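Apart from one protein chain that is not included, each protein chain of the complex appears where it belongs.
Let's look at subunit A:
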Amino acid sequence: MTSIRRRTLTLIIGLMLTGLAILSVFNLHDSNHEIAEVYDAQLAQNARLLQGVMRMPLASHEHAELYQAFNKALSEAVPGVDGHPYEGKIAFQVWNSKGEVLVHTASAPSFTVPPTTHGFSDVVDLSSRHWRVFVLEDKENDLRIWVGERDDVRADLVDRIVRHTLWPNVLGSLMLAAMVWLAIGWGLKPLADMAATLRARHSGSLEPLQLTPLPSELEPMQAALNRMLAQIQEVLGRERRFIADAAHELRTPLAVLRVHAQNLLEAGTEQERRESLAFLIAGVDRASRLVNQLLTMARLEPKAVTPVLHSIDLSETVRASLAQLTPWLLSRNLELAFDAEDRPFKVLADAGTIDIALNNLVTNAANFSPEHGVITVQLSQDDGFYNLSVQDQGPGIDEADRARLFERFYSRGNTGGAGLGLAIVNTIATQLGGRITLVNPPEGGLRATLSIPVDRHH
């Protein structure tokens, strides 16, 4: 599990350390440079001081005295109030043009030949020590002045400077990290509060979340969560209702089965037995139909799951469905007619649901048709809708019944029906953005019309 706190902290500390490293490098470079400048200036100045001293016209024995005086003064260099350990690491040496050494300090490295380069340079002496060197040539006075300083003096200094700045930086960084850790925790507190609230909830609770105060960053989360909770609640409610309805509606078919089974047991004659058996079989068929319709309804119901809609030709779909239904209608001595203009009727729908709707409408029509009745299916256009109508020659509908017809499980006294057909068609109509209307036409019977919006893109 990734923790936002750890993530943020890792990033911040990483950035801080990188910044610190870059700063330190610059610092080191800068210190080196500045130290070099100051020291180089000192070297040059020392060389000029020597030059000033050596310019004095001296006899050769005086050179020896001068040399001894220098040596004496330099040998008194001891660490303490009047001296510094680094003094020993600074050296000089003076030659004349013939290469004879005029003066030199004891700490000066030995040379096979006097250096020829002028100005500043870095050299390594015979004992592999690194020197920073300044050579001044005074042709007028026949002098070649060499002033050198051991490199480790400077390195030591740079080292100290860096060490003295680095440690406070590292310590400061650690303290800053601790403070950042606390700050992130404080910043993330609303999130932690939300988590605590969620944890404290009863696991089955579907009540909407009400966090106060709610930071703006968490608003979309709470909204999404509440939307989801509401959806779950709706789905659960629907499921519960559906199960209750289904159980309720299965009671009557079960009662039918039980009553006829008991009648069968007590039947006195062969004819009575056959009658009861016929009722039993019809009852089983009816229960199966009910179960099938319940399943269809269950599949259609969750409106959250919208079916994938394609542009389909309604006339083609209807013709295919009717072809499937025809043998059944003929076996019930009913006739079927389909009227539609010979052109495509494009709608955004799903062929499967159209088939279910038409099946239900035609089955209804068949159940209320008189013997040898004609069922007329028509496809027509009315403004932005295609109207798929199924008309029978039955008794039509009572105005008193009209309101209840779309209720689930209301079956108009039709024994075979589960009372779900029109409810299913209604659900489908709603899904497709259309509607279902029932009319008693003047010529008699009932006309059920499913109106589906025209697919304008085709």
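Here is the rule we use: a contact is a pair of C-beta atoms (placed from the backbone, for glycine too) under 8 Å apart; a residue touches a chain by one contact, two chains touch by 3 or more; residues count from 1.
Operating definition for what follows: contacts and distances are computed from a predicted model.
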Name under which UniProt lists the unshown chain, selected from "DNA-binding response regulator", "Molybdopterin synthase catalytic subunit", "40-residue YVTN family beta-propeller repeat-containing protein" or "ABC transporter permease": "DNA-binding response regulator"
Omitted-chain contact residue, chosen from A:Tyr67, A:Phe279 or A:Phe406: A:Phe279
Residue, one of A:Thr8, A:Gln51, A:Asn263 or A:Gln431, that touches the chain absent here: A:Asn263
Missing-partner contacts on subunit A, residue numbers: 248-249, 251-252, 254-260, 262-263, 266, 268, 272, 275-276, 279, 282-283, 286, 398, 400-401, 412-413, 415
